[in-house]
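One protein chain is absent from this view; the other protein chains keep their places.
Let's look at subunit A:
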Amino acid sequence: MKEETLLSINGVSVAFKINGEFYTAIDDVSLELHRDEVLAIVGESGSGKSTLATTVIGLHNMNATKITGEINFQNKEILELSEDEFNDIRGDEMGMIFQDPLAALNPLIRIGDQIKESLDVHSDMTEDQKQARVHELLNQVGIPHPERVAKQFPHQLSGGMRQRIIIAIAIANKPQLIIADEPTTALDVTIQAQILDLLKDIQRENHAGIILITHDLGVVAEVADTVAVMYAGEIVEQAPVATLFNDAKHPYTRSLLRAMPTIDSEDDELYVVEGAVPSIKDMDRNSDLFAPRIPWTKPDVGHPVLKEIAPNHYVRGESWREFKFKDEL
């Protein structure tokens, strides 16, 4: 039983202008997100996951970015919206949670006013109603003494508290879509769990869809329904969370899973995927992009394509059929 589709991304590519030339950062990505679903996008730094999220909420500098493809959000083609029309949606129907909770808050403005700004833009509440809503939001994200905290400045709060403020800002207008860009990266593990629970609660309340961007597979296992693995700006594997953890196919996914430390691991050393994501300036889009990092495996010829190998399980290319880890050869 699938819920209604909230967001569908169709063949979206994003290119950035660097020194007058465009370089592709996201290549032909298609994804769907339903209500009540948590879609996790995982990958290393530089794999394009944040770029994709920024594209959905329309925060790229359009003077230096070229976006092609279609993004349909609640029956609106959002790539065709003007800046003003997009501003009506941003912060209202979709909200974004950013990763660095100190940098993401304006140091000169009181917490309460920063949350209230979302309401100022999108609602016609009176000042008193806004005030009450701010306190309600602070309460909801688990901040004690909302009245006092609302009058404080960001630097007076701890990292976990600031992350809660960021969440309060993102959910102020009960958005249908919440994009969470590494919401727990800057936090310690106990706070992480609290923040994830909070996100789940908020989702249940509004039947929202969540795009969760992370490189932490532990977080994915805990909250995600569907997982898309990105490498070098393209999706290399996409599957329901259980499938992905039990039956991952693509060498990159398998490498990531293997690199994840487990409590009953017998190895003393952690598995390491050699090398790094290539910079977008030296990506050859007409090749198997992950192949250079597993040189012992025969690469796909040309540019491998994403195929559905089982219901809802997509894998890019064919090389995965032969893939073995180096020590299994």
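Quick note on the criterion: a contact is a pair of C-beta atoms (placed from the backbone, for glycine too) under 8 Å apart; a residue touches a chain by one contact, two chains touch by 3 or more; residues count from 1.
Quick note on the criterion: contacts and distances are computed from a predicted model.
Colleague: Of the options "TMAO/DMSO reductase", "Glutathione transport system permease protein GsiC", "Extradiol ring-cleavage dioxygenase" or "Formate hydrogenlyase subunit 4", which is the UniProt protein name for the chain that has been left out of view?
Modeller: "Glutathione transport system permease protein GsiC"
Colleague: Any idea which of A:A104, A:L196, A:I235 or A:V315 touches the chain not displayed?
Modeller: A:A104
Colleague: For the full complex, which residue in A:E21, A:D84, A:D124 or A:E269 touches the chain that was left out?
Modeller: Answering carefully, the residue with contact to the hidden chain is A:D84.
Colleague: Which of these touches the unseen chain: A:L6, A:A25, A:V149 or A:I166?
Modeller: Considering all chains, including the one not shown, the answer is A:I166.
Colleague: If I consider the whole complex, including the chain that's not displayed, which of A:V121, A:A221, A:A291 or A:I309 touches that chain?
Modeller: Candidates A:V121, A:A221, A:A291 or A:I309; residue touching the omitted chain: A:V121.
Colleague: Please give every residue of subunit A in contact with the chain that is not shown.
Modeller: On the subunit A side, contact with the omitted chain comes from 57, 59, 83-84, 86-92, 95-96, 98, 100, 103-109, 114, 117-118, 121-122, 153, 155, 166, 169-170, 172.
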